[in-house]
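For this depiction, one protein chain was excluded, whereas all remaining protein chains were kept in their positions.
The letters A, B and C name the chains in turn, as written, and every chain counts its residues from 1.
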Amino acid sequence: MTRISLEALNAADPAAFVQAIADVFEHSPWIAERAAAQRPFATVESLHAAMWAEIASAAASTQQAFVSLHPELAGRAASEGEMTMDSVSEQGSTGLDRLSPAEVERFTRLNRDYRARFALPFVICVRRHTRASILSEFEHRLASTQQDELAAALREIFYITRLRVDDRVDGAGRPRVHGHLSTHVLDTLAGRPAAGVRLELRDISDGFPGVLMKQETTNADGRTERALIGGQPLRIGRYELTFHLAEYYRGCGVALPTPAFLDEVPLRFAISEPEGNYHVPLLATPWSYSTYRGS
Amino acid sequence: MTRISLEALNAADPAAFVQAIADVFEHSPWIAERAAAQRPFATVESLHAAMWAEIASAAASTQQAFVSLHPELAGRAASEGEMTMDSVSEQGSTGLDRLSPAEVERFTRLNRDYRARFALPFVICVRRHTRASILSEFEHRLASTQQDELAAALREIFYITRLRVDDRVDGAGRPRVHGHLSTHVLDTLAGRPAAGVRLELRDISDGFPGVLMKQETTNADGRTERALIGGQPLRIGRYELTFHLAEYYRGCGVALPTPAFLDEVPLRFAISEPEGNYHVPLLATPWSYSTYRGS
Amino acid sequence: MTRISLEALNAADPAAFVQAIADVFEHSPWIAERAAAQRPFATVESLHAAMWAEIASAAASTQQAFVSLHPELAGRAASEGEMTMDSVSEQGSTGLDRLSPAEVERFTRLNRDYRARFALPFVICVRRHTRASILSEFEHRLASTQQDELAAALREIFYITRLRVDDRVDGAGRPRVHGHLSTHVLDTLAGRPAAGVRLELRDISDGFPGVLMKQETTNADGRTERALIGGQPLRIGRYELTFHLAEYYRGCGVALPTPAFLDEVPLRFAISEPEGNYHVPLLATPWSYSTYRGS
Partner (left out) sequence: MTRISLEALNAADPAAFVQAIADVFEHSPWIAERAAAQRPFATVESLHAAMWAEIASAAASTQQAFVSLHPELAGRAASEGEMTMDSVSEQGSTGLDRLSPAEVERFTRLNRDYRARFALPFVICVRRHTRASILSEFEHRLASTQQDELAAALREIFYITRLRVDDRVDGAGRPRVHGHLSTHVLDTLAGRPAAGVRLELRDISDGFPGVLMKQETTNADGRTERALIGGQPLRIGRYELTFHLAEYYRGCGVALPTPAFLDEVPLRFAISEPEGNYHVPLLATPWSYSTYRGS
């Protein structure tokens, strides 16, 4: 996607502004048209806030019509090629374009029930979710009320459009849309960072053995060179970090029994805040370990 | 099995003593015959030690002949019904009587290679092992030397016969043949034992998801009513304890995010000392936990 | 003090019963006289409960008169020899008979203010307190109301008399009047209990360096042979356990820097439940440690 600077957006004529930014809000160029008049924007976040205010302050009937313009998840629009490019990309990122027939059937049923009940498509910011958490939210929200679901859909569109603005626009004052997952291994036998520890991160949202996301080895500071996940929202879901602890201590020349009391140490945790910082360290000896949500 | 008291064994005439105890040592009644003359024994352990001394102090050729009387693991003797009752029961306890064709083939090959190399059957105290650790030991010992393997076989027969004496003889001064695995859950948010925590113990020696061994719920003292494993050797192998932590804290009225940062907490560890005490506690808050090998 | 069995108390004629037990309640033999008629008592606890019920169910004016019969703390009765033997012994156990002139002056002022305000002596079960917690309670209760202070005095007398019954009467079904303080040192570098660790327990309720209460060395199981405090109420107050960790690890042959990162490790904690179990373990490597209130 071509990015444009906030400065250029502030300087563009209204038509060019609308052309550049209108599709942040699905099929609703009027939002960009009204926001154009409020320029200049000091920050990327205030650009999004101004656009968002147009829909947030609209009448409920306008909001209902606006939400209705959104595609279903894994739905007919997708299979018939009617989604916006953004929606195609977003749904693909979560694997919603690669469902088994049984999963397609499940989504079809959920979409139908949801629309029957609320006269709305089910809208969710898929980039903040795993497939498992989407299904869990879907079932949960089916039990909600019309009014709460209109609010829920708008809240999700807030997340969707904030990410789209962040994707498209360069400049200062960016919204906080990305989370951060990191780890750190401390060798409390030697009182120093544990260097050279192999570790894996798996997405276990859909059960075991899960999907391997990263294989890393700790550096001299006991950390991975880059964040385990960064520069994107952390998908709500369940994860497991596995540390090859016995291999590390044997490499340090520490005598361990066969088999070692602790060998592959799993830390299993869930992420519930896509924009949060999750630091999940391992403090270990060959005979003990601890972990915690750090920062 | 009918148990007999040490007192009765001490008082029996030699023939009755031999009849009662000879089959502790496979097909070798001469060991019991010689031990009979050394009575009385003050403890069950000294009875075993006296019998063991007969073979431990014998010539290497006698030892070699003695070891050769032992059946192969999962071998021809088993399938043709030629094993002693003890061997049948011991091998069955580890599932060696319920192997898949591929496993039978693997054991057949290992037995053949081992006998070709050392002119001995592969002897191991199966009650101290899982199937996985037997296979691992088998491969490992195939790379050993004749002299070391004779010693290894005798060491295993020491364990086998010590367990058999413990099974058969009542009385004081018993050998330490059993291990102990226990856990304890401490709620460090409230500073008290965590009562009502559901947990499972799995044998993961053969990989995941493993074999469910126990399902328990902690009592008011944060412990299980009985040891997770007790009254028998702990089989050398890999295990996983899983604690339903989020369920516990929600039950206490603690607000947790959805999904909870820590939900099912796995502690994965190995046992290498079948006669050892393994205490594997969980100290936890909704956001942190630690474990260690305690006592 | 001569102890008497519950059986003997149940069998005694009423006068003998009263003589044996009357002084549990200060200067109020009528309580024992009424309780005599309710015999036999199945447990020591029910004996105390029956006596206690006499005063708990009495009119407020009777209760007020009863409380008034109690001596002041460190007061005139003590210096003039008018206290019951029990009160002398109890106040002495907390050092209230060995006050400095400034402390005597402080107690005199508190006693005077308290009596002026509530027309009652200040009553507290000194065996459940340190001098510091008595003073803290005294200041706190001075700000209370007449009604609450009558209730507070009765609650303290409940504790006082329960301890006195426990002192005097043998038999089944004893009240829970004693607490328990213990520790445990785990060497998480070696994965086993830390044997031979020197440790000290200090009462720091009155500040530092505190009063040395115990010097112990851990046994093979990493524990002290007996409880640090047991067989009596734990006095409400602040304590510090100090563990000679560097000495222990050097003795194990572990190379430590000079000076060692962790040498004498202090665990500072308070006791607020005199009848509670406090288990305060140390889990340590040369570079890390943790503690918690266990059970």
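One rule holds for everything that comes next: a residue touches a chain if its C-beta (ideal position, glycine included) is under 8 Å from a C-beta of that chain, and two chains touch if they have at least 3 such contacts.
Note that the coordinates shown come from a computational prediction; the quantities given were computed from them, not determined experimentally.
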{"item": "Options A:His27, A:Arg112, A:Arg192 or A:Arg226, residue touching the unrepresented chain", "value": "A:Arg192"}
{"item": "Missing-chain contacts mapped onto subunit C", "value": "133, 208-209, 236-238, 257-266, 268-273, 283, 287-293"}
{"item": "Touch residues of subunit A, complete complex, unshown partner", "value": "186, 188, 191-193, 221-222, 283, 290, 292-295"}
{"item": "For subunit B, the residues touching the chain missing from this view", "value": "188-192, 261, 283, 285-288, 290"}
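As a working rule, only the chains that are shown with their structure count from here on.
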{"item": "Overall pattern in which the protein chains touch one another (line/ring/star/complete/other)", "value": "complete"}
{"item": "Where subunit C touches two or more other chains, by residue", "value": "188, 191-192, 283, 290"}
